[in-house]
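Removed from the display is one protein chain of the complex; every other protein chain stays in position.
The block that comes next holds subunit A.
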Amino acid sequence: MDHLDRLEADSVDIFREAVAESERPVLLYSIGKDSSVLLHLARKAFYPSKPPFPLLHVDTTWKFREMIAFRDRTAAELGLELIVHRNPDCVAMGINPFDHGSARHTDLWKTQGLRQALDEHRFDVAFGGARRDEEASRAKERVFSFRTAQHQWDPKNQRPELWRLYNTRVAPGESIRVFPLSNWTELDVWRYVERERIPVVPLYFAAPRPVVDRDGMLIMVDDDRMPLHEEPRQELVRFRTLGCYPLTGAVRSEARTVAEIVEEMRTATTSERQGRAIDHDQSGSMERKKREGYF
């Protein structure tokens, strides 16, 4: 078995353990390439059964339109239950990244929204696509990561995780976040997408798109809600990660296929999260967000 086979077998093993030992699992589906791979692995894990859990998308109403279309198409084609949660407080207050800032926008829509959804459906296991190579605090997180009834992560007091013997035991209200892609890298993800021909949102591929400059990032103007004081210009860009469109920087690229992305990756000089405004407040900011329940 080559290293992708081994990563796949490990991830399938993780899915099966978590499902066999939980009551109400859910897959946190954020529509990006990692979610696409996660969903593909979940299908493999339980084939010929369908994945025995619903997909949960914590929506912010600010995702790229192509993401939402891809999400709905994927769920329909695979015949999977899709739960879309939008924090009703944010809907009522009209929280957005322009008036409220990226930090508050992300906390209220995503962190608080996720907590609401998990509480409402009483999920005891939530699969996520986080990888350890993404960020320093993620490098230390367990594959089965315990959360208190308040959804808190305590990095200094994590359960030791040995061999493949995952501890799934929780008291009522507590939960486990399970990360089947923990040991994958960004390059592994793309190579696997290529090998398995996994559909991903077209925004990952280079195309001429309308962009403006914001805080050193290339921001794509995806709809008319974005305040503009200039005319957007067309540039050949793609995205390495996908989030809320006003907070996700595009990169100039000519990679129009997965093979070209893999080739570009091999020579890349910046990390994928470099394009994410929310990570840059200060170093250690991801750890703080995670402790509060961010994925």
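Here is the rule we go by: a contact is a pair of C-beta atoms (placed from the backbone, for glycine too) under 8 Å apart; a residue touches a chain by one contact, two chains touch by 3 or more; residues count from 1.
In the analysis below, contacts and distances are computed from a predicted model.
> Out of "ABC transporter ATP-binding protein", "Methylamine utilisation protein MauE domain-containing protein", "Adenylyl-sulfate kinase" or "Response regulator receiver domain-containing protein", what name does the UniProt record list for the absent chain?
Its UniProt record gives the name "Adenylyl-sulfate kinase".
> I'm checking contacts with the chain that's been left out. Which of A:Ala45, A:Val58 or A:Val200 qualifies?
Checking each option in A:Ala45, A:Val58 or A:Val200, the one touching the absent chain turns out to be A:Ala45.
> Where the complex has a chain not shown, which of A:Arg6, A:Arg122 or A:Arg214 is the residue touching it?
Counting the whole complex, the residue in contact with the absent chain is A:Arg6.
> Considering the complete complex, identify which of A:Arg73, A:Arg122, A:Arg159 or A:Arg252 is in touch with the unshown chain.
A:Arg159
> Have a look at A:Ser137, A:Ser175 or A:Ser253 and name the one touching the chain we're not showing.
The one listed residue touching the chain not shown is A:Ser137.
> Residue by residue, what part of subunit A touches the chain that was omitted?
Touch with the absent chain occurs at residues 1-3, 5-9, 12-13, 16-17, 19-20, 43-50, 132-133, 135-137, 139-140, 155-156, 158-165, 167, 169-171, 182-183, 185, 187-188, 268-271, 274, 283-284, 287-288.
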